[in-house]
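For this view, one protein chain was removed and the others were kept in their places.
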Amino acid sequence: MDHETSSPQASNGASAQVEARVRASFKNQSLMDHLGAELIRIAPGEVRIRLPHRPELTQQHGYVHAGATSTIADSAGGLAALTHFDAGQEVLTVEYKINLLAPAAGQYIEAVGTVLRSGHTLSVCRLEAFAVDHDRRTLIAAGQQTLIRVPAQK
Amino acid sequence: MDHETSSPQASNGASAQVEARVRASFKNQSLMDHLGAELIRIAPGEVRIRLPHRPELTQQHGYVHAGATSTIADSAGGLAALTHFDAGQEVLTVEYKINLLAPAAGQYIEAVGTVLRSGHTLSVCRLEAFAVDHDRRTLIAAGQQTLIRVPAQK
Amino acid sequence: MDHETSSPQASNGASAQVEARVRASFKNQSLMDHLGAELIRIAPGEVRIRLPHRPELTQQHGYVHAGATSTIADSAGGLAALTHFDAGQEVLTVEYKINLLAPAAGQYIEAVGTVLRSGHTLSVCRLEAFAVDHDRRTLIAAGQQTLIRVPAQK
Partner (left out) sequence: MDHETSSPQASNGASAQVEARVRASFKNQSLMDHLGAELIRIAPGEVRIRLPHRPELTQQHGYVHAGATSTIADSAGGLAALTHFDAGQEVLTVEYKINLLAPAAGQYIEAVGTVLRSGHTLSVCRLEAFAVDHDRRTLIAAGQQTLIRVPAQK
């Protein structure tokens, strides 16, 4: 059984069709699996991705590498934008900017993508990442992303 | 024998001490190994990292994921800044911004970090990534990064 | 009498000393006066600047120029960071990124700078700008800014 499907948090209000498209897009990103990322929330205009700490994801101090944090933040934003799209439409990242605010310590990193503007061509998302260490949740990265809506490739 | 040491491009003008510190910092970033990234050039103010295409690094269209491209670009910039630092100093990424310009197709991605400003506290690097497909080299990402110099952690 | 002092919104919880330093910093930025910008709120970690629409601030379509919007957003963020500093400390913008989301129409633009992280050396602010047209308030720009704390110059 799919890990995410069994999670009580896995969907919050997105229609079944939207949720299916977001899950399919996530699954088609092999890098998510290679990093060990999990899709934990799909709501209209908001998607969350969780990345458990693993030694192979670290930088020189043993924290999760900024690149891994940025990667799941970028994907969370892209999928958040996708929740507002119709079938047959896909999303591509145009650009993003991210500030690394604190070391990515803890059991896992959680990235949150939130749509600020969903336009005909361009969408803009807010990106946040939190390190979760038992009960403590620390904002470790904050950013902003521009995305473009494109017809789905066959 | 170390892959990078054998490359004719592996070092271009950086002193042996600087080169050793840059190599050590790269090696301590486990994520570089997990992605399959290789350090291919260390020069004063410029570092290049290569990422061969592998199926596990891809996004939904089979191209290298923007997150993987950004990760090696971020590391190339950090190591480029490090070439100007003294022993006992390390570099942390403060923030970066990156535009994805074209699909990351081809045999490998090459990221280039180039120092624009090396200050007492802050450094700024230009980030570029190219997709290399046989003889063709395409600029696929361009960005800019701010870094901070910190004392080495023990 | 000072324009801002008379506003009921002009201060919200910042100490008198902090407020005085923020006002002084704003007044010393001649460009604020040249654009016609007004300081309308000083709270710990949040500053708001208002820019009434004037024909000399426009771009080719008659809306307020993105440069003017960015300028007051940058200043709002800088002053928001300053609310957390001690006397004898000043703030400089390291970098910022801003998305222009909608035309800057209406009677005035209001920029809001909000501190996300206030560190020993670096601060990070969220930047927002709204166009206000009678009762309608539209988010027209969103961004993020990195700032550095420096000793005050004599």
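In this document, chain identifiers A, B and C correspond to the written order of the chains, with residue numbering beginning at 1 in each.
Keep this in mind: contacts are C-beta pairs under 8 Å (C-beta built on N, C-alpha and C of every residue); 3 or more make two chains touch, one makes a residue touch a chain.
Everything quoted here is computed from the prediction, not taken from an experiment.
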Check: For the chain left off this view, which of A:Glu19, A:Asp74, A:Glu95 or A:Glu110 is in contact with it?
Finding: A:Glu95
Checklist line | Per the touch definition above, residue among A:Ala105, A:Leu122 or A:Ala152 touching the missing chain | finding: A:Leu122
Margin query: Please output the residues of chain A touching the missing chain, sorted low to high.
Written below: 94-95, 97, 121-122, 124, 144, 146, 148
Margin query: Give me the chain B residues in contact with the hidden chain, please.
Written below: 97, 99, 101-102, 116-117, 124, 126, 139, 142-144, 146
Next item on the list: Please give every residue of chain C in contact with the chain that is not shown.
Entry: 25, 28-31, 33-34, 55-61, 65-68, 70-72, 74-75, 90, 92-100, 143, 153
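In this text, only the chains that are shown with their structure count from here on.
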Item checked: Where chain A and chain C are represented by their mean Cα positions, the distance between them in whole Å -> 31
Item checked: Separation of chain A from chain B, taking each centre as the mean of its C-alpha atoms, in whole Å -> 23
Checklist line | Touching two or more other chains - residues of chain C | finding: 97, 124, 144, 146
